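In this view, the complex is presented without one of its protein chains, the others remaining in place.
Letters A and B mark the chains as written, and numbering starts fresh at 1 in each.
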Amino acid sequence: MKVTRRQFFKICTASLGGSSLALMGYAPTEALAEIRNFKLERTTETRNTCPYCSVGCGLLMYSMGDKAKNAKSTIIHIEGDPDHPVNRGTLCPKGAGLLDFVHSPSRLKYPEVREAGTSEWKRISWDDAFTRIAKLMKADRDSNFVAKTADGLTVNRWLSTGFLAASASSNESGYLTQKIVRNLGILAFDNQARV
Amino acid sequence: MALQSLDILRRSATTTPSPGVRQTTEVAKLIDVSKCIGCKACQSACMEWNDIRDEIGSNAGIYDNPRDLSADSWTVMRFSEVEVEKDKLEWLIRKDGCMHCADPGCLKACPAPGAIIQYSNGIVDFHEENCIGCGYCIAGCPFNVPRISKKDNKAYKCTLCSDRVGVGMEPACIKSCPTGALVFGTKEDMIQHAEERIVDLKERGFSNAGLYDPQGVGGTHVMYVLHHADQPELYHGLPKDPSISPMVTLWKGITKPLMSLGIGLGVLVGFFHYIKVGPNEVEEESESEQQ
Partner (left out) sequence: MASLAPTFGRGAMTNHWVDIKNANVIVVMGGNAAEAHPCGFKWVTEAKAHNKAKFIVVDPRFTRSASVADYYAPIRSGTDIAFLGGLINYLLAHDKIQHEYVKKYSDATFLVNGDYQFDDGLFSGYDKGKRSYDKTSWSYQKGADGFVLADETLQDPRCVFNLMKQHYSRYTPEMVSRITGTPEAQFLHVCEMIAATAVPDKTTTFLYALGWTQHSIGSQNIRTMAMVQILLGNMGMAGGGINALRGHSNIQGLTDLGLLSNMLPGYMTLAGEKEQDFATYLDKRALKPLRPGQMSYWQNYPKFHVSLMKSWYGDAATKENNWCFDWLPKLDKVYDVLQVFELMHQGKMNGYFAQGFNPLASFPNKAKIGGALAKLKYLVVIDPLATETSEFWKNFGEFNDVDSSKIQTEVFRLPSTCFAEEDGSLVSSSRVLQWHFKGADAPGEARGDAEIMSGLFLKLREMYKQEGGAFPDPILNLSWPYKIPDSPSSEELAKEFNGKALADIVDPKDPTKVLAKAGEQLAGFALLRDDGSTACGCWIFSGAWSQAGNLMARRDNADPSGLGNTLNWAFAWPANRRILYNRASCDPSGKPWDAKRTVISWNTKENKWAGMDIPDIRPDAVPDENVGPFIMNPEGVARLFAVDKMAEGPFPEHYEPFETPIGTNPLHPNVISNPAARVFKGDMEAFGKAKEFPYVGTTYRLTEHFHFWTKHTRISAILQPEQFVEIGEELAQAKGIKAGDKVKVTSNRGFIKAVAVVTKRIKTLNVNGQQVHTVGIPIHWGFKGLAKNGYIANTLTPYVGDANTQTPEFKSFLVNVEKA
């Protein structure tokens, strides 16, 4: 047995009161027990795909509430989708802990800006963010866009701004990103395929 | 009262007999160590389902994290690098946690009525609302599994997800296991599954492959398939012939009736003496780990 001496001392001091209960042969019938309440009973089940690696495991996400107007859904549990032909309900340690990713304290909630030379974030509105970024983009694009090379080749490229796309975003987001980025003339364009 | 409580086989420190008419099926978790990659998905799923989160610890020069079982970590992977044959390295990884003994030492040792329950399906469950935090379950456990929480001074361990099993689902760890090293079903089916695995392992050269279902505790509802069943100690000290300490048997078998006669004091003192000085072997290493 591997109980440390320290634990035993602790046990002894903590236990006198307890042991005396039983000393008296005290066996109340109300000491019958129930198992823990099954927490998913009326939750809403939503099917999803794990955002981590490329196995593409099927997920079942369980959220509180039945999607009634006055109930605010929050995801309370995630487990594997047993119907999924690849993962068949299983999940790896990362996938099985996805709930804590959804609710990570590091999740960003508001647009922010860190201005030149400062050392903190300032919360801004989405419209402010879009306007300020679009102005910076336009200023850079208008001054550095190459329509033709010196030897007269039509190239229509914008090399001084680059874009890294997210390899965990959906095809739909990715497609739209490609459509937008290319049509601004950006060539410094990449995703995680290389790393 | 929940329906499931009618299927209780035994309760700690309770003299009222349990209902015994229903013929329910025994369940078991089978841990096939030869398929385990030590990914810790079971640890993750256990934390997530059971709403427990241990401290974010530190690295002690090993892969094991959390370092040990705790009130917030009901299962942990134990990593052992061994060379059974010379120059043939094996990385044996064992999922540790409650074995759900058929003859549970924790339950026998527990003085708090209804704090430890054994269901007729074999699950041994702690009911913390009845727990008094005495820690006798730790002394009673041949596998060193229960832990007392610093937060509420109550004992915790794996419930075999009795809340899931109770509604017909498999435990969270079982469901998550990516490689199928963990399987769950009736104890009979699990023994059969193990036999198939053992045939495969023997074909692959593990002539001592076998099932770990120790009879010293009446068999367990968590069993292992081991490549080296002849040497369970290789797997981070899995005991070869676990049994309930004789002092616990004494406490249950003699002490309580004596108590009612009011002459049990000496025995009780003896029991505390046992707790303090032995026969447990205190490992210096594990003591320093606690600090």
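Assume contacts are C-beta pairs under 8 Å (C-beta built on N, C-alpha and C of every residue); 3 or more make two chains touch, one makes a residue touch a chain.
All of these numbers come straight from a predicted model, not from anything done at the bench.
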item	value
Footprint left on chain A by the chain that the document does not show	44, 46-59, 61, 63, 72-75, 78, 80, 83-88, 90-102, 104-119, 121, 126, 129-138, 140-145, 147, 149, 153-195
Contact set of chain B toward the excluded chain (per top definition)	34-41, 43-44, 47-48, 53-63, 65-66, 73, 81, 83, 89-91, 93, 178-181, 197, 200, 203-204
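We take it that only the chains that are shown with their structure count from here on.
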item	value
Whole-Å separation of chain centres (CA-atom averages), chain A against chain B	34
Complex interface listing, chain B residues touching chain A	1-2, 4-5, 8, 11, 13-16, 39-41, 43-45, 47-49, 111-115, 117, 125, 127, 130, 132-136, 138-139, 141-142, 144, 148, 153, 159, 162-164, 166-167, 172, 175-178, 180, 237, 245, 256, 259-260, 264, 268, 272, 275-276, 280-283, 286-287, 290
Interface residues, chain A side, partner chain B - complex	1-12, 14-15, 17-19, 21-39, 77-80, 82, 87, 89-97, 99-100
